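A single protein chain has been omitted; all remaining protein chains appear in their positions.
Every chain is named by a letter (A and B) in the order it is written, and numbering of its residues begins at 1.
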Amino acid sequence: MVNLTAMTDILNDSQDSPEQGGKGAISAGRASMVPPFSPVLLGGLLLAPIPNVVLRPLLRAVMASVTKQHPGMFERLDSHADTIFLIDPVDLPIRFLLKADAEQPKLTIAREADVSRATAAIHGSLLALIDLLEGRVDGDALFFSRRLLIEGDTEAVVALRNAVDGEEIDIIDDILVRAGPLARPARRAAKVALRLARRAGADMAMLQDALLQPAMERIETQTAAVDHLHQSMARSGSSRRRRASKTPAVQG
Amino acid sequence: MTNRKAAKSTTSLALGPTLFHWDAERWRDFYFRIADEADIETVYLGEVVCAKRRPFILPHIAAVHERLKKAGKDVVLSTLALIMTAEEMDEIKQTTVDADLTFEANDISTASLLAGRRHVIGPFVNAYNGGTINYLAKRGAYRISLPAELSLDTLEALGQTKAVKDVSLEVQVFGRLPLAISARCYHARAHDLHKDGCQFVCGNDPDGLTIETLDDEPFLAINGTQTLSDTYCSLLAELPALKAAGIDSFRLWPHSCDMVQVAALFRSALDDAMAVEEAEARLDEIIGDVPLANGYLHGQEGRLWVEAAAE
Partner (left out) sequence: MATTGAKAKPETILGDLELICPAGTPAALRAAVDAGAEAVYLGFRDETNARNFPGLNFSPEELADGLEYAHARYCMVFVAINTFPRAGAPEAWHRAIDCAADLGVDAVILADIGILDYAARQHPDLRLHLSVQASASNAEAIRFYHEAFGVRRVVLPRVLTVEDIAELNSQIPVETEVFAFGGMCPMAEGRCLLSSYVTGKSPNITGVCSPASHVRYEERGSEMVSRLGDFTINIFQQSDAAGYPTLCKGRFVADGRASYLFEAPTSLNVLPLLPELMAAGVSALKIEGRQRGRAYTAQVVAAFRAAIDACRRGEPIPEMPQLADVTEGQRETSGAYRRAWR
């Protein structure tokens, strides 16, 4: 029996609020994104015991494949070659660091200690991150899609989104097949699985909403009551900064 | 190696056109006082923001023009920044037909009408570089009033471009900076009205209406279809650097504070007759509790106040 609260606790830490515009600090733990209730989340828990030593050569192969298929991408990221991106699929137990240096692009597994080195971060469900990679996230919607949380050097994240959008990356064809983790015959099955995962994810999200609906309604009522209290307090005796109105002593 | 143009011995103080919708009599009396008492060389006159306001000042323009000229002021008639209809264009054509008058073009269409005649290019026409300034100067512009967002570096570079040495360059040094113009009237919108039935509510705010963010921070100011900074530009400390860069005309935007005193203050500062600290203190007394900014000139966000570094 899946315990939603327990999973959320494991995957959430407390967050810092970002600092001065555009280059805020990256949260030490997961940012306050609740991973969507989806097959990836359930599948991810099964992945947890897989050792990094298995994953590392996989990541190198992925990078080699991407660099070969899409050399223009890193050229586009030239102005942000020093950025260290934290790619954080919130419904998987691993996170990645990406350094988009055109000479030597690197994709590695992020350990706890590495997170503070990141200067930009993208948090989101795996499916949301795949959407980003494959150019299905609107440039204007990047910041507020609610499926993705952007932190740190926002300009670098925009650059990354524009760079991958310009490349027509297909995660299964370009990466999983060419880099080796999937044999070509498995390609079609993988595509179908991805489609199913999306649909199932949508269904599970609906189920989750239905289960939580009564609680949400109670919260909404309470929030409205609190807001009302705030407004009453604000109206009585607030010190709103007002400019002294200027009445000229003489005309002109 | 910066080839600094020797600072001209005469620098011109100019009063920009009143951007706000002042009551017609107030407008007239303001300029009568300026004629009688203000120590400035150039006065710009005319409606820049909204064609609907023009009928109010029209009855008084001739009298004001005459009084200013008698007082020895250079008078330049300013025109609309945004011209959208054939009617508005026709009115401008009729106004500018008098070849004895000097006009300021705030839209490229008006500049085109004035080609071949001596005219001023106002700050609402994009003159950002030598190429553009040379082109406009060849067509009769004797002065370019520059857009507010140019930094000192840019101004210095402008001062070195060939033909520019024959053209007067003007910089805005006091007042709320015009930042944008629109077809939409924000004053009307703020009062739930449409531009066509605006009831001239912009007349309620002689210095513009301050706009705040949801966090109560003062942000911008609106004046009919125009958006301005909330902060008042003040470049008292930067006047020497501007002169050294080759700027020879300095524009003050009229506000409801005592502009005669403001002009006198800037005059003293331009003539090096007053220390900057004293001038700034005196300005504070005149304008009251108003936030100041000079960020653009320092190549930064326009809203910032940058303390003058020791030269």
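Assume a residue touches a chain if its C-beta (ideal position, glycine included) is under 8 Å from a C-beta of that chain, and two chains touch if they have at least 3 such contacts.
Keep in mind the model is a prediction, meaning the values are calculated, not measured.
If I consider the whole complex, including the chain that's not displayed, which of B:T154, B:S256 or B:N294 touches that chain?
Considering the complete complex, B:T154 is the one touching the chain left out.
Touching the absent chain in the whole complex: find that residue among A:L98, A:V137 or A:V177.
A:V137
Pick from B:I108, B:A241, B:V276 or B:A308: which residue touches the chain that isn't shown?
Reading the full complex, the residue touching the unseen chain is B:I108.
Residue by residue, what part of subunit B touches the chain that was omitted?
The list for subunit B reads 81-86, 88-89, 107-113, 124, 126, 128-136, 147-150, 154-155, 157-158, 160-161, 177-186, 188-191, 194-196, 209, 211-217, 219-220, 222, 227, 229, 295-296, 299-303.
Could you please point out the subunit A residues that touch the chain left off the display?
Interface with the chain not displayed, on the subunit A side: 17-18, 20-22, 24, 32, 72, 75-77, 79-80, 135-141, 143-144, 146, 150, 154-163, 165-168, 223.
The rule is short, and it goes like this: only the chains that are shown with their structure count from here on.
Which integer distance in Å separates the CA centroid of subunit A from that of subunit B?
Taking the average C-alpha coordinate of subunit A and of subunit B, the gap between them is 47 Å.
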